[in-house]
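Shown here: the complex without one of its protein chains, the others still in place.
Letters A, B and C mark the chains in the order given here, with residues in each chain numbered from 1 onward.
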Amino acid sequence: MEQILANGVYLGSQYAMIALGLTLIFALMNVLNFAHGQMYVIGGFVTYTFYGQWGVPFVLALVMSCVTLAILGALIEKFLFAPVIKGSAREESTMLLAAGIAFFLDAVILLVFGEKQRGVPKIVDGVFNWDFRIIMPYDRILICLLAILSIVAFIGLMQYTKTGRALRALAQDRTAAQLMGVNVDRYSMIGFALGAMLAGLVGGLLVTITGVNLGMGGPTSIKAFMMVMIGGAGVISGAIWGGIILGFMEAIGLALLYQYGDITYLLIFVSLMIFLAIRPQGLMGKPWG
Amino acid sequence: MFGFSSKQLIGVGLFLFAIFIGVPLVIGATGRWDFYFTLTSVALLAIASAGVWLTFYIGRINIGQGAFALIGAYVSAILVVKAGWSFWISLPAAGLFAAVVAVLIGLPILRLRGVYFAMITLVLTQVVTLTALALPVTNGAKGISNIPLPSGISVFGIPILPDFAAMENTKLAFYYTACIIMILTYAALYRLVNSRLGHLCRSMQQNEELASSIGVNIAYIRIVIFAISSFFGGLGGAMFGSIAQSVYPSSFQVADSVNFMLNCFLGGLGYVFGPMLGTLVLYFGWDLLFEFGKYQMLIYSTILIVIIRFLPNGLLSIRFGKGGDK
Amino acid sequence: MQRRSFVKTAMAAVAVTAIGATAAVAENPVLKIGFVGVTSGPAAAWGISNQRSMETRAAWINETGGYTIGDTTYDIEIVSFDDQKDPKRAIAGMEKMAQEGIHYVVGPNVDDGAAAVRPVAESNGIMYFPYAFPKSLYEAPASNAVLGMVANYQSGPAIYKYLMAEEGVKTVAFVAANESDPLSQRDGGVEAAKALGLEVVSDNVTYQVDTTDFTPVLTPVMRARPDLLVLSGVSPANAPQLIRSARELGYEGVISTETAQDAGVLAEGAGDLANGFISVGGASTPELASPAMNEFVQRYTDMFGEYNDESNTKVYALEYILETLKADPAAITDVDAFQATMDTFEAPNPFMNGDAKLRYVGMTSFGQKRQVAVPLVVNVYQNGTFETLFVAEVD
Partner (left out) sequence: MSPLLQVRNVTKKYGGLTANNDISFDVAENEILSVIGPNGAGKSTLFKMISSFTPTTTGEVIYRGERISNLRPHIVARKGVVRTFQETTIFKSMTVRESVVVAQHLRARASLAGYFWGSKTAKNDVTAFGKYADELLEFLGMSDISKEQASNLPQGSLRALGIAIGLATDPKVLLLDEPFAGMNHDETMNMVNLVRSVRDERGVTVMLVEHDMPAVMSISDRIVVLNFGEKIAEGTPSEIQNNEKVIEAYLGSVDDEIGM
């Protein structure tokens, strides 16, 4: 039981971080960013290159991941999403753009970083073992703490800084924010960069544990969509809850349903569908997004 | 004739001529026999994409067509292999089965809109793939292989449809079959969009509350449209299973669902023939870029991004600035 | 590092094209061999190691003057098609091969693709060498597929037998990804293990391929305390994480798989925890690798910046095709002649020390010779490299 809880907390914290960036971008621009997973993978590869290959200290490598992705995100928003959103009759058209960017980043990742699974040396050795009730390697505990810390920092940023307030105003009502004097274009770009940066950060954190390969992008995006839906699209607290719930669902589902073998995931997905059908706005979301 | 202008009739005539006579002539002249399969695929994927486009028409983003294509492929395969049906009867049966499933699933989920509907259909694709892996009737992970080719049908001794297994080369036969089904699909789609049902769909796309206030049973129409959409998906999937002579849980997966949706976006959501063009460009484009080897994906995605950047309303928006619902 | 290797790769590619161009001037006719497999997306590693093996070998042959079949010396050209792991694309790829006049194709990499291309291959007279295990691909009436490696239902029993004898293994647990190929391989493995009298203590735990944390997946398996943990059909991306999780959960038994792995990936992903991990490989361990194999590895590394141990098993398919054509030049355009030659074909294995032979096998498993006789080399990972545990033959 303790083990399931520990697994849930660990999975939940990393999932929540992945979902945060996605939901931020969705809240600001109503864009379902299919390329989120690829951004996460790039973050992982940047940290891998700096820390694993060139021996740069881990924290610096993480910073490099964040910077790379923030710049990438800002450029993508400014030169692709912003003009497409302005020019399209139905805003869902951005989904095609997002998918195109996902393909593009996949191709770039393959050409630059190669097709192999990559991993970095452990940042801390050893396994925490509480009488076989909770077994958790120290590096996981550290990453989990770092993830929680980042989430707290992000919430702090959104709550207490000028940028955060502007972003929240923008997410709530674009027109109203504009009337209040928020520079909508600029903050859309900052928000997108921030969302991409979060993806890069979590990619860099997780490369120390799960490693990274170019195939992780698509599935990660889809998983992140699910978390966002569970919590409620475009709601920050929803993304965090969604991540934690999916983390626990997997931890508990696998622990309880493993004897059903092949259908464990089927059951998880079906229950997700039922949940969404009954409560489409998720836990915290506004109905009809 | 049928309320078409003469210009439209000429267009349709040219189109039919191109695909039934032009393409075989060009392929015969250039010797690019491999294009038959590519174009057959385009036709079949365009059928499934037509369904997705139709759900867009009632304002729903459908990322679940892969699920219905897979259902169609399995139903046809099971009926042919295990029950010994003729493929030609299993084909509509596959479509109908997909439609029935769509009704059952649509009842609870069609209330959702926007990204919520998109997400739940995406999850649906996963669910169907996993179900195919788990069920005994689908043969689980091993899939169904060695499906016989479509057999002939004759009524009172007069052959109506030829026996594919007896043919020297089935490429042309599959190409014509796929094209005929595609044309029927798009003809039906065109009729539907320009008939009262289409107008009601459009009213729902723009405002469901207002539509219901004028007495439109929106729940019913949503179900009908979703069922028709899935019927197309089932048809396309079943035909594919027959060409590949095998069906696996991975024959249609999330990537396919996403691609069906992208086909619609690329062609243009406002144009009935958008998904057809979108499918052609997306699928055939990949094939044409084959020469670029490992840079294929890079070039492909770059072109895609450039298209959507400069034609955000789809390829067809380039010619018909507005009023292109024809 | 990676960027540098990318540049290197790009330069190598240019160089290859240049060589190809000069070779064309040298007036050797070109013999095209196809590859249809996945070289982009999540499973790119499988196809890319295939494709690069073939390109390395082809460049090598061309550089040394070409390959003589009958009276003609050919330059070898590899035509690759990325099927994106989509069976629909795989069919298109096979059509493309037919279009190019190619009769010998390596791939596809997965079960569904291999099954889907069968009608095209058979109607166009193409022999293809899939890396997929379903028996129906190779049993009559199927005629044109040749299994390009050792199947899990062949290597599994050999490994289990060895471990029962040497390590006293009595109980076994299986874990597989929730996809067609791994699940089929798991079912085959379970059957084989039972036939050998092993007690299967857990065989229904599966994981999604996108799993990032395997601790909850493995926890129930560990509770069964198996002597042997088999990772059925595990992809190189998942293997190190599974090993790491199992060891961190305190598992002390043996871990094995029947697929090829890469030592570098294991070292990076699991470090010392991967020590003792058993997998199937080719002939690249120092004891077995012939000078030709070493040269191959060297050329591969020069060309693409980094070797992939999965290629140890994937170097063979092209060699088999060429050697068989050499044995019967008529087969270049005539697949029937190729099939007839397969029954009697035998040639020395250039990549392995000793007197190993290239020949076609598969009578036991498929009732006809539709498998290449790759030496069944079982490796164990130790501190960053593979060591050969034992070598067996498949019949």
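Basically, a contact is a pair of C-beta atoms (placed from the backbone, for glycine too) under 8 Å apart; a residue touches a chain by one contact, two chains touch by 3 or more.
Just so we're clear, the structure is a prediction, and the values are computed from it rather than from any experiment.
Contacts of the undisplayed chain with visible chains (whole complex): B. Among B:V12, B:L107, B:I153 or B:L197, only B:L197 touches the chain left out of the display. When you scan B:V12, B:V81, B:L135 or B:V216 for touch with the missing chain, the hit is B:V216.
Counting the whole complex, the residues of chain B in touch with the unshown chain are 2-3, 191-192, 195-197, 199-200, 202-203, 206-207, 209-210, 212-219, 224.
Just so we're on the same page, only the chains that are shown with their structure count from here on.
Between chain A and chain B, the least number of touching-chain steps is 1.
A count of contacting C-beta pairs for B-C and for A-C identifies A-C as the more extensively joined pair.
In terms of their C-alpha centroids, the spacing between chain A and chain B amounts to 33 Å. Across the assembly, chain A contributes residues 106-107, 110-111, 218, 222, 262, 265 that each touch 2 or more other chains. Within chain C, the positions touching two or more other chains are listed as 39-40, 178, 183. Contact residues of chain C toward chain B in the complex are 13, 39-40, 80-82, 84-89, 91-92, 95-96, 98-99, 110-112, 115-116, 118-120, 123, 134, 136-137, 178-181, 183-184, 187. Within the complex, the chain B residues that touch chain C are 32-34, 36-38, 41, 130, 133, 140-143, 145-146, 149, 169-170, 240, 243-246, 248-251, 255-256, 286-287, 290, 293-294, 296-297.
Those residues of chain A that touch chain B in the complex are listed here as 26, 32, 34, 80, 83-84, 87-90, 92-93, 95-97, 99-101, 103-104, 106-108, 110-111, 218, 222, 225-226, 229, 233, 262-263, 265-266, 269-270, 272-273, 276-278, 280-281, 288-289.
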